[in-house]
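Left out: one protein chain. Kept in place: all the others.
Entry: chain A
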């Protein structure tokens, strides 16, 4: 099922949480909505589900305008951030709930068979008669997914599906969700504020800031060509140096960087800590070392440029220099943007 959002707007009282978002999701695609807290991810997801009504714009499921279809009839599977399992029902009853209340009448045997099939799919066959309070967080997450899948939804929506789990469980469940998605081929939209999760799992990443889409594309596109300083910062550690742009060049402390197509005025240069080489002679921006921090596989160096701007970079563990040493920062892959 294709999903299309056309200029969707949502306001809470006077606060505009979503500003005219347009988005196309192909049938069978796995798309991540990525953004900082409060950027409107959950709100968008809830509008797609029908749990929240859009104030303007339209949402299409295939060719059908789904904007005014109530949640009940929209045919979406929604997985809540805190699972929202029914605490008074067993795992089996939770999964069966959607089939029991459905307008499509199923025999108890058919329901039981489907519950078993779903429990196998989420690898929880032995836990059918436990209550949600008696299973772990990761298991609850999988029950929530099975429950959502039980009604054969046209679209699967997940709100921070791994948010409440610890790092190892997250990684496992992530790979596992990808596998299930590939098996079932169901159009899936999930929300996360964890860039690693989005890049790891999604076919396409949609990055949001303050209720607007700032960039969308494959993980490769957003990583290799961040559209602006926000995306660059949000996707990972980044250094920022103030620069002055003159005639297609960005100048910092007397060093010039390529800045094609950026208007003259103040600008900024962003680069990753891994894209800096420390040199003792000549090349690069003059700086001195402020602190050296040891990490299991590398050394993080904090330096200060001559104009007083802080830069952090990563080096091999054998990096010999210490606090106070002077040298030069040789920057690879700098990205130049106009000042915010």
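Here is the rule we use: contacts are C-beta pairs under 8 Å (C-beta built on N, C-alpha and C of every residue); 3 or more make two chains touch, one makes a residue touch a chain; residues count from 1.
Basically, contacts and distances are computed from a predicted model.
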| item | value |
| --- | --- |
| Identity of the absent chain, which is to be given by its UniProt protein name, from "Helicase", "Phenylalanine--tRNA ligase alpha subunit", "Sulfate ABC transporter permease subunit CysW" or "2Fe-2S iron-sulfur cluster binding domain-containing protein" | "Sulfate ABC transporter permease subunit CysW" |
| Touch with the omitted chain, as defined above, among A:4, A:140 or A:181 | A:140 |
| Which residue of A:27, A:65, A:102 or A:123 touches the chain not shown here | A:102 |
| Given A:112, A:151, A:223 or A:338, the one touching the chain that is not displayed | A:151 |
| Among A:9, A:58, A:84 or A:169, residue touching the chain not depicted | A:84 |
| Among A:56, A:71, A:256 or A:310, the residue in touch with the chain that has been omitted | A:71 |
| Contacts of chain A with the absent chain, listed as residue ranges | 49-51, 71-74, 76-78, 80, 82-88, 90, 97-98, 101-103, 131-134, 136-137, 140, 147-148, 150-151, 164 |
